[in-house]
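Of the protein chains in this complex, all but one are displayed in their positions.
Naming follows writing order (A and B), and every chain is counted from residue 1.
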Amino acid sequence: MDQDIARPFPLNAWYAAAWDHEVKRELTPRTICNKKIVFWRRSDGSVAAVEDACWHRLLPLSLGRLDGDNVVCGYHGLAFDGHGRCTRMPSQETRNPSAGVRAYPTIQKHRFVWVWPGDPALADPALVPDLHWNHDPEWAGDGKMIHVKCDYRLVVDNLMDLTHETFVHHSSIGNEAVAEAPFVATHGDRFATVTRWMKDIDAPPFWRGQLGKAGNVDRWQIVRFEAPCTIAIDVGVAPTGTGAPEGDRSQGVNGFVLNSITPETDRTCLYFWAFVRNYRIGEQVLTTQLREGVSTIFREDELVLEAQQKAMDEHPDRAFYNLNIDAGSMWARRLIDRMTAKEAQAQVAQAAE
Amino acid sequence: MDQDIARPFPLNAWYAAAWDHEVKRELTPRTICNKKIVFWRRSDGSVAAVEDACWHRLLPLSLGRLDGDNVVCGYHGLAFDGHGRCTRMPSQETRNPSAGVRAYPTIQKHRFVWVWPGDPALADPALVPDLHWNHDPEWAGDGKMIHVKCDYRLVVDNLMDLTHETFVHHSSIGNEAVAEAPFVATHGDRFATVTRWMKDIDAPPFWRGQLGKAGNVDRWQIVRFEAPCTIAIDVGVAPTGTGAPEGDRSQGVNGFVLNSITPETDRTCLYFWAFVRNYRIGEQVLTTQLREGVSTIFREDELVLEAQQKAMDEHPDRAFYNLNIDAGSMWARRLIDRMTAKEAQAQVAQAAE
Partner (left out) sequence: MDQDIARPFPLNAWYAAAWDHEVKRELTPRTICNKKIVFWRRSDGSVAAVEDACWHRLLPLSLGRLDGDNVVCGYHGLAFDGHGRCTRMPSQETRNPSAGVRAYPTIQKHRFVWVWPGDPALADPALVPDLHWNHDPEWAGDGKMIHVKCDYRLVVDNLMDLTHETFVHHSSIGNEAVAEAPFVATHGDRFATVTRWMKDIDAPPFWRGQLGKAGNVDRWQIVRFEAPCTIAIDVGVAPTGTGAPEGDRSQGVNGFVLNSITPETDRTCLYFWAFVRNYRIGEQVLTTQLREGVSTIFREDELVLEAQQKAMDEHPDRAFYNLNIDAGSMWARRLIDRMTAKEAQAQVAQAAE
């Protein structure tokens, strides 16, 4: 186990490492939680993930090549299988039995490849975060992965407080109503939610377009955080008076913004997002339009988040002040802190044995 | 007050932050003495300057927008007036009374906007450095601001010893006479001067052009340093024998090189300079020609200064040796050191109370 106990993320968690289509029969390097990992797809379709540094002289294995289901180092030809075991050494018959590289558990689910950077014995498939909408036949949509130069928790903060839409996304999904409407925050052991209903308001441009009807709307944003870094947001609008707040959304339009923000390093992250909808689901052109349109909204966040990280680096002694609007992000951070504290305690206990 | 007492510049001083025309009705970020500051012009024409980091989550306020005379943060919409007081928080009626950002005293004088990064109670307008020639109707001229990647004191050294003109500016204002002529250095509490008369010499190309006459000249350079970083240089030539050394400059041409070098960080600076003259003052074309021509001379200095800073960074243990020519810069540095030592003592005394 690593000795760094001040780490800003737990290691015992499933992290989105790639969209499923990104991992092919070729070597794909990626950094997850400060760990350099090389991914490839085996001939049986499963995904292998091992440390991206040769046991012998540290050259990244991703600079080598695949030989069947094994990776061959591009310097001296050592080969390793997907379990990290060395299967070939040059110029010698017997292999050092300890030769090998670390392997990481992977799982493919909800159109993502997930990796578990911590203790493999704890890698329970039941703990993969719930983003089922991403492959549910009743929902359609698509997304991207963007690389953001900030601590992943700043993205979590951003998503747990959508009042920023008013100021960051005023040309698309934000208007004054978002910053003014009241909200309710709840939390459990692994989850935190923020629910905001904006009733009888003018729809912002994006939603007016999706709804395709004039007249005031009831708008909802139901944010669901699953520790440490996955957030599914139930969003939509329905004409005011058609019963959405009471549960009948049949006259409105409903989407889910799916987000999983994987720490790459302490100050960079891989941000996987998708937008799915339960209307006009057969229209591929709409899927494409939405993916590209929503992409520009995420770009607005990216600029703010990277500027915020840079400002934090320039003011290392400054803490954040919290407002009422930060209730949701405060809970999300507490749940993250509990996970990292638990890991730190386990390490201390292990060291004491 | 900052706790850093080894700082290479005093904080209790007026520093040129911008040319007056640079600060408009828009947000202008600038770093002065390691402090990120956002400037804007209020509707009454005065200049506001506050810390460029939102109280809430540190996003640079310069990424937001102006709303009347207030700045609105581009992330969650907190608004601040020019005194740094928070005037609006999103989604809440009552504002945290401690919410605010630091404001800095400013003053507009001699065509520059000056800022006082230290204790506002000490910001005496009478202490603005004297660069009155820059707006005196008997003088005409213009200048620029250049960003130089070196400790501001290296620029002070450069200007306090003009023998470098012989080697750095030999195609314009330098010739052997500068390096060979004797000089006199004096100093007071806040001022240091270096006076050099080069009598009966050939004029270097720049001055030959300005004078527009053949024959030997008497040339003068009277450098006046005002701590911590403003230097006005009385320069010119007159035909030899017409009495310039005795006080009659009527047959010659006279200019002032005005310099104020503001520390941006410990190793970068904002170098404000102007060249003004008291001849042909109505000719705007000459003003433009001189500004652009002199600009290439400052570029020669910039290359040397940045190479020197780089060499210093590479040789952190090496001190400078001083020659006779460094008498002026040694006095300038002593006056700077006195200011920083005085501030350090005040801090220690304050801490002991």
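The rule is simple: contacts are C-beta pairs under 8 Å (C-beta built on N, C-alpha and C of every residue); 3 or more make two chains touch, one makes a residue touch a chain.
All values derive from a computational prediction rather than experimental measurement.
Asker: Using the touch definition from the top, which of A:75, A:279 or A:320 touches the missing chain?
Answerer: A:75
Asker: Among A:39, A:55, A:139 or A:256, single out the residue that touches the unshown chain.
Answerer: The one listed residue touching the chain not shown is A:55.
Asker: Considering the complete complex, identify which of B:146, B:222, B:312 or B:344 is in touch with the unshown chain.
Answerer: B:312
Asker: Write down which of B:222, B:304, B:330 or B:344 is the residue touching the left-out chain.
Answerer: Here the residue in touch with the unshown chain is B:304.
Asker: Which parts of chain A face the unshown chain closely enough to count as touching?
Answerer: So the residues of chain A touching the unseen chain are 36, 53, 55-60, 63-64, 72-77, 89-92, 96, 99.
Asker: Residues on chain B that touch the omitted chain in the whole complex?
Answerer: 157, 161, 163-164, 166-168, 179-183, 303-304, 307-308, 311-312, 314-315, 318, 320-321, 323-325
In this section, only the chains that are shown with their structure count from here on.
Asker: Give, as an integer number of Å, the spacing between the C-alpha centres of chain B and chain A.
Answerer: Inter-chain centre distance comes to 48 Å.
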